[in-house]
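The following block contains the structure, expressed as structure tokens.
A single protein chain has been omitted from the complex, and every remaining protein chain is retained in its original position.
All chains are identified by letter, namely A and B, in their written order; residue positions are counted from 1 within each chain.
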Amino acid sequence: MAKVLMKGNEAIAEAAIRAGCRHYFGYPITPQTEVAAYMAKRMPKIGGTFLQAESEISAINMVYGVSSAGLRVMTSSSSPGVSLKQEGISYLAGSDLPALIVNVQRGGPGLGGIQPSQSDYFQATKGGGHGDYHLTVLAPASVQEMADLTVKAFDLADKYRMPAMLLADGTMGQMMEPVELPEDCVHTVEKPWALTGTQGKREHNIINSLYLVPEQLEQKNLERYEKYKTVEQNEVICEEYMLDDADVCVVAFGIAARVSKNAITAARAKGIKAGLIRPVTLWPFPSEIIKKTADKVNGFISVELSMGQMIEDVKLAEECKKPVTLCSRVGGMIPTPEQVLKAIEDMEGGKI
Amino acid sequence: MAYTQILIAGFGGQGVLFAGKVLAYKGLEEDKQISWLPSYGPEMRGGTANCSVIISDTPVGSPIVSEPDILIAMNLPSLDKYENSVVSGGKVFIDSFLIDRKITRTDIEAHYVPATKIAREMGLPTLANMVLLGKVIDKTGAVSKEGLKEALAKTVSAKHPELLEANLKAIQAGMEYEE
Partner (left out) sequence: MAVVFKKPEALTDAPLHYCPGCTHGIIHRLVAEAIDDLGILGRTIGVAPVGCAVMAYDYFSCDMVEAAHGRAPAVATGLKRARPENIVFTYQGDGDLASIGMAETVHAATRNENITVIFVNNAIYGMTGGQMAPTSLPGQVTQTSPYGRDVKTVGYPIKVCELLSALDAPYYIERVAVNNVKNVMSAKKAIKRAFQNQVDGKGFSLIEVVSSCPTNWGMTPEKALKWVETDMIPYYPLGVYRDKSKEAE
């Protein structure tokens, strides 16, 4: 199929439609509004639902309704709006419902700014709302991945009956790159739990996260964490870039990984063997490869658009074997390749 | 292997993002690797706008152009802000009708085109961006001169096909302008 030039936000929307999503609920917020605008144009023409909800809270609960009915559904927002959705996301997780939540991150906290950020890493990967739970979290680093990982997120959500989050940022949402859109895919996951009406043929289905008997609620949590273990074993995705002979290992995702690649190229030109681990799934986190890499490299640099969130997972993964430093900009600023190169040189030169 | 980084900057409403899109679509037509990244903000008109475009034979790394090979400056604040960021040996294209100073650096090549004046005289006052772009295409080879019409057809709104010819004319005028 021919490649087309598309904004990242639009690629998400088109890929979602091709993945069989016919229901979208959202509320306007920069820098993700193109997703809603695209859906508003397309959905009425294909018999789908686009609904601008009265709030982020309503939007995520409409998602909860459609998911209860067993159909693919999504919402998208940016950081402050995703905070509002956390209640509904916790309920989705607690009711074992699949759904896609897109967060095109902007700087925070509070109203923050509208420029790119990765400072919702903790919120996305550690649950986000109340209670013990995880989402699968996918971090695209190109417009192509905005499309591909949208499809992947729906598949994972259905496969494991858990909500998935696409964790992008303002750059990924706003930039245009050539993209080969996925083919229309028919999803065939059986959903015998879905609310369809009993049609007088079965006992009633109940979608619920309330368990007043502690023993039952504990059991539910244990079962869910067994499922999470399977996800962690089977669904890790990460990209290794110039890692084989690397002395310095950069860990970065999304736009930070793009910047880091430039820095690694520059470092190699100077004779410094730098490489990259780019987590594509942030949860499950590629801990194994980081642990293995720790035996080969002098240290790690976590490059982030946050005050240092993913670095905690890097440290946990490499088990204090090697030093880990942080290279970051925040508030909507993006580290430059020069800044990352300097961090690589500092580590190579033993300055840390 | 070409890896061309282009920064286009000016006021909102000058067609900065549109000029970038024309380059991006043209690059796509030529099977190049492309990225196009706009500045975005609450202002729609009159504020500052800029746009990073990378056209390359190899995969694009960071889509953010901080050291452009080619700078297109459509107003004075943009030239003031970005002149020093251009790589040594790079090229600057200036709307000399709106910017009344020359560049201060000696290690880069400057092209002065009174694009706004040319566009107005052609009766196409909103297409100074295309006039300047014509000169860029003529002097840099960032994209080829062939097949511009096809690239434009993808960029111009389908609701206004008459704009296609107007844009082409403006680009042509820029290419032919003698400095």
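Throughout what follows, contacts are C-beta pairs under 8 Å (C-beta built on N, C-alpha and C of every residue); 3 or more make two chains touch, one makes a residue touch a chain.
None of the values given here were measured: they were computed from a predicted structure.
S.K.: Of the chains that are displayed, which are in contact with the missing one across the whole complex?
M.R.: The omitted chain makes contact with A across the full complex.
S.K.: Of the residues listed, A:Lys7, A:His23 or A:Arg106, which one is in contact with the missing chain?
M.R.: Final answer for the missing-chain contact: A:His23.
S.K.: At which residues does chain A meet the chain that is not included here?
M.R.: 23, 25, 49, 51, 53-55, 57-59, 61-71, 73, 87-88, 91, 95, 195-201, 204-210
One rule holds in what follows: only the chains that are shown with their structure count from here on.
S.K.: Where on chain B is chain A touching in the complex?
M.R.: Interface residues on chain B, with respect to chain A: 21, 24-25, 28, 33-38, 40-42, 60-64, 66, 154.
S.K.: Name, in rising order, each residue of chain A that touches chain B in their complex.
M.R.: 3, 5, 30-31, 114, 170-171, 174-178, 255, 258-259, 261-262, 265, 334, 336-337
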